[in-house]
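Working notes, beginning with the structure itself.
With one protein chain removed, the remaining protein chains of the complex are shown where they sit.
So, subunit A:
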Amino acid sequence: MVSHLEDDDMATQELPIQEEIAGQCVDAHGGAIGMPQLCPEWMGNQIFWLAVTLIVIFLILSKIALPRIAAILAERTGTITNDIAAAEDLKRKAVEAEDAFNKAMADAKAEASRIVAEAKAEIQADLDVEIAKADAEIAAKTAESEKAIAEIQEGAMEAVQTVAKDTAKEIVAAMGASADARSVTDAVNARMKG
């Protein structure tokens, strides 16, 4: 221990050497002699504490830290995968919903046009019936009217004939000639036909 110190210069010899502090590797001022890295005195201490430290770090890492971080990372990967799957599911559902909506829309449109067509047909049928009834009534009324007209006409003709006969008789009589009724009637009839 002391041998190294004795190698030292005379200046240090004058100072009281504190052998408790000054080991092989430290001079009397507490300064390093050479490279402290090569001091064999301290190596045991360093190796011992290094071993303790490494074991502690290893236990902390392998028991707590690494499994936890691995779990966090796995959980995150899982969450991301799930979220992507859920997003795809939702997208698919949206597409399905859109399809369903379109289908319902098309159905509704078809239904609506069907109802419209049905209503139209019903109305048309009613209308046809009514028209037919009306036509029949009109026809009946027309026939009646025609009959009435024909009757009236006939009546009128007869009246005209009667008037014409009478008038012709009167005229003939007035003119002083007596005409026989039959010839007057024939003449009027012939005239009327003409």
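Assume a residue touches a chain if its C-beta (ideal position, glycine included) is under 8 Å from a C-beta of that chain, and two chains touch if they have at least 3 such contacts; residues count from 1.
Heads up, the rule we're going with is that contacts and distances are computed from a predicted model.
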Record-based protein name (UniProt) of the chain missing from this complex, from "Acyl-CoA dehydrogenase family protein", "2Fe-2S iron-sulfur cluster-binding protein", "ATP synthase subunit a" or "Autoinducer 2 import system permease protein LsrD": "ATP synthase subunit a"
Contact with the hidden chain (one of A:Q37, A:N102 or A:Q124): A:Q37
For subunit A, the residues touching the chain missing from this view: 4, 7-9, 11-12, 20-21, 23, 25-27, 30-39, 41-54, 56-58, 60-62, 64-66, 68-73, 75-76, 79
